[in-house]
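Notes follow once the structure below has been shown.
Yeah, one chain of the complex is gone here, protein chain that is, but the others are all in their spots.
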Amino acid sequence: MSHLPVLVIVIPLIFAFLSSLAGFWPSAVRRGIVGVGFLLHPLCVVLLVSRMLIRGPLLYEVGGWAAPLGIMLLVDELSVIFLCILALGMFFAFLYSFSTGTARQEKLHVFFFLLTASISGQMVAGDIFNLFVFLELTTVVSIALVALKKKRRPVISAFVYMVYAAISSTLLLIAIALLYNATGTLTMAHIAQRISYMPPASYAVVLVSVVISLGIKIGLVPLHFWQADAYDGAGSTVAGIFSGVVMKAGVYALLRLIFTVLGAGGAHSRLLFGFLLMAGCINIAAGHIGALFQLNLKKMLAFSSIAHAGYIFVGIGSGTAAGLAAAVFHAFNHFFLKTALFWSGRFFIAGKRSSFIPRMRGIAVSFPAMFIMFFLSALAIVGIPPTAGFASKWLIALALQERGLLLPLVFIAAGTVVSLWYYARIFVLAVQHPHETGNGIQGARMTKRQAAGALLVLMVLCLYSLSAAFFPQDFYSVFEAAAFRLREPAEYMEILLAGALQ
Amino acid sequence: MSRKGKRRQRWIVLGVLICCALVLGTAILPMSVSAERVSDHYIRYGVSETAALNLVSAVLLDYRSFDTLGEATVIFAAVSAVSVLMSGGGLSRNRRTLSNLARCAVANIYPVLWLFPLYVILHGHLSPGGGFHGGVTMGVLLIMISVLYGTAFSLPKLSLTALSYTEYSSALAFILVGLAGVVHGSGFLSNIGAGFFKGSPGDLVSAGFLPLLNVIIGFKVAAGLVSIYYQLLRSGD
Partner (left out) sequence: MIREMSFVAAISVFCIGLYCVLTDRNLIKICVGLSIMESSIVLLLVAIAYREGGLAPVFSAEIETYVDPVPHALALTAIVIGAGVTAVALGLSVLIYRHFGTLNIDKIWRSLG
């Protein structure tokens, strides 16, 4: 029996505890522990992914108890896609934080390891209460990461985020309690089988609670008000991880709960899909227009993330497997793009000592390498062909057109134009000659070697954005398989429960 | 916002909440007890499978011990978060004590007070209680020393370093207990299946690693609570 599903969670936990202990030990030991730790987790994920792709979905019974009695871990194509986002994100985050000196911040690595463990836990969870516990762990760590700088704005933004997050978890717990009351079990596979016994009023309340609760985490308008301030208050490293990884964990939880547990792939879910379409359009509009009127770089990127969450909702709301696959693909791409934008933007902010966009004059001259990365990622996120951003937007648009849903198409097109506008205005400012001299890497208070490390990470991210559209069809077939499994959970559960213990 | 505006805002919120309450009510109230639940198995076979008399402990630490690991980690994360947020100032060493009457009264019964959490922790698998309950009580008893005698007295005796070591070691110990199951091959956090001693229900030494996990959790929670208390008292300059 492969223990990989549980090791993916337990190994980062062990290293979180070890790095806390290492706070009392010499720094060489600490660096060694952190170094081993941040290499081990991606290794486990790679092993798990390859095993899953070869042998099919994995089931793991924690504690040795069979399915409805104990806690089950479930790894299928969807888990694997999002686990890759997590592994890549945290691996790059460690490297980036080492090179930019964010790593000197006390206990940052403890929080990174805890975040890795908790999001891994969410993604392999096969039991709704287990999902909730790890979601809570993610929340507590995220609050700490937002407030890490301890200045005025981060602290109040963290408090607001905490209030929203606490309401979100209370709603999710209500949903879990109602699901247990109606179906008598906490294992996702069994709930999926018994969901039809639930009275429709309770089912509706559970569905609404889940959507509101996870909507707060993802940034569904009008529950998104915490995001811009939180991303602004956190450091750029942390903001990149939030927008790239933590938001995707919310998307994963939403997909898993709506489709696998609540069985929304069927014909009776037209209301839900209609709502998601409408909510997605509102998100696109609010996100892009909000970004247009923002003068703060990080807040602008935060609103852009809200808009892209809208694209994902629109893809899910199209009601087709193609749309769902395209939405998951967009989530996957968005990680690479937005993280690169935040992490390259950090240099501009540090160099100019401000996040105020009108001050970003001449950054192309002062930070040429970083600006190229920013430029390429911005092109990709707007959706200029042949970048990855274009590929996923195009696929979503195709799925909408296939269903004859033209209004969301208008929103997507208009959104693309608006986003081009607000990125272009940065480019226009950037290529002008800077007023002050003495900027550049030295101005951002780091050595050339440190900046080189960050540059390497950014280059890998941009490389993906530019080349993903040319990947072989096998790559996209994983996304299609994930979408298929989400929409047909019943027979999939039968196969799993019939003893697919590997 | 003006006073009138604030009052109107409150009425709107109240109205929305009443609607939500009615909606929730219509969903929750008609629900009857479902026919078949997992807990039927726990009630019928729990004692024979896990050798624990307290079925809630059996569910919490045997059948669903992974959730307990997650929950203990949430405490760890909260303690780390508070320690990072409060860092920078010196630990407050004040001599604020309670009155003579309070100190005398508590000092005489203090050792007896410790019997309760120790009993609750060690008998967690036999009677209501367990690691969390006992741990919180132990934490409160330790905080009581600070409140009664002042942190200038208690900090040298129970330093933040010692508390941190206790907490981190307990966290690692929990995972090591779970890894015993991995090494044995029967699954992470396997209890009887991994060879822990089962014994007969009702004995103090029985139910596999349940007493062990209760002790680990007890120390972890106590250390965490006292750490949070010391951190929140920091002077911050």
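In this document, chain identifiers A and B correspond to the written order of the chains, with residue numbering beginning at 1 in each.
By definition in this document, contacts are C-beta pairs under 8 Å (C-beta built on N, C-alpha and C of every residue); 3 or more make two chains touch, one makes a residue touch a chain.
Everything numeric in this text was worked out from a predicted model, so none of it was measured.
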Residue, one of A:144, A:272 or A:399, that touches the chain absent here: A:144
Subunit A residues that touch the omitted chain in the full complex: 129, 133, 136, 139-140, 143-144, 147, 150-153, 155-156, 158-159, 162-163, 165-167, 169-170, 173-174, 176-177, 180-181, 186
Residues in subunit B touching the chain absent from view: 9-10, 13-14, 17-18, 20-21, 24-25, 28-29, 33, 37-39, 42-43, 46-47, 53-56, 58-60, 64, 67-68, 70-71, 74-75, 77-79, 81-82, 85-86, 126-128, 132, 201, 228, 231-232, 236
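Keep this in mind: only the chains that are shown with their structure count from here on.
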Distance between the centres, which are taken as Cα means, of subunit B and subunit A, whole angstrom: 31
Residue ranges of subunit A in contact with subunit B within the complex: 1, 3, 6-7, 10, 13-14, 16-18, 20-21, 23-24, 60-65, 68-71, 106-107, 110-111, 114, 117-118, 121, 129-130, 133-134, 136-137, 140-141, 143-144, 147-148, 150, 174, 178, 181-186, 197, 199, 201-202, 204-205
Residue numbers on subunit B that touch subunit A, as the complex places them: 23-24, 26-28, 30-31, 33-39, 41-42, 62-67, 69-71, 73-74, 76-78, 80-81, 83-85, 87-88, 161, 164-165, 168-169, 171-172, 175, 178-179, 181-182, 185-191, 193-194
